[in-house]
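Please find one structure pasted underneath; my questions will follow.
Apart from one protein chain that is not included, each protein chain of the complex appears where it belongs.
== chain A ==
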Amino acid sequence: MNELQLKVLELLKEDARRDAELIATMLDHPVEEVKEAIAAMEQEHIIVKYATVVNWSKVDDEKVTALIEVQITPERGRGFEGIAERIYLYPEVKSVYLMSGAYDLLVEVEGKTLKEVASFVSNKLSPIDAVLSTKTFFILKKYKQDGIIFEENEGDHRLMVSP
């Protein structure tokens, strides 16, 4: 990863719709180099996807999200990898992290209703042999995600014209 790639990443992280032309201007680099940097990062899966951050609470079609602490018996030779994969392959699982501390995996699960998420835990997650225990925490409100504040109070309060 070179310096240009890092700068490009920072600009894309702020707004994924910025094109190579704009980024090249902002960084004062030839547009070809910026295009190459982006292509290389896509190739290496440094840039995994250009997704949209959605505030689902503003959408009628509401969702329920839970964070689940999962304790696991690791497998000989594979550690947590195999179990983690078995869990993250479910489409309702949005993220999986291996954690230090009192439990092993933190699993984010999304569903349409509380019941749906509860059913995922009891019918799919808990029955996995290696899973020792689960603790489910439902998310009541998202204030900030990936550095983005959902209800922005810090809008532009400046005077329209000032000296």
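To be clear about the criterion, a residue touches a chain if its C-beta (ideal position, glycine included) is under 8 Å from a C-beta of that chain, and two chains touch if they have at least 3 such contacts; residues count from 1.
The criterion applied here is as follows: contacts and distances are computed from a predicted model.
Q: Looking at UniProt, which of "ABC transporter ATP-binding protein", "Aminotransferase", "Carboxypeptidase-like regulatory domain-containing protein" or "HAD-IC family P-type ATPase" names the chain that isn't shown?
A: "Aminotransferase"
Q: From the list A:59, A:89, A:140 or A:160, pick the residue that touches the absent chain.
A: With A:59, A:89, A:140 or A:160 as choices, the missing chain is touched by A:160.
Q: Provide the residue numbers of chain A that touch the chain removed from this figure.
A: Contacting residues on chain A, toward the hidden partner: 11, 15, 18, 22, 25-28, 154, 156, 158-163.
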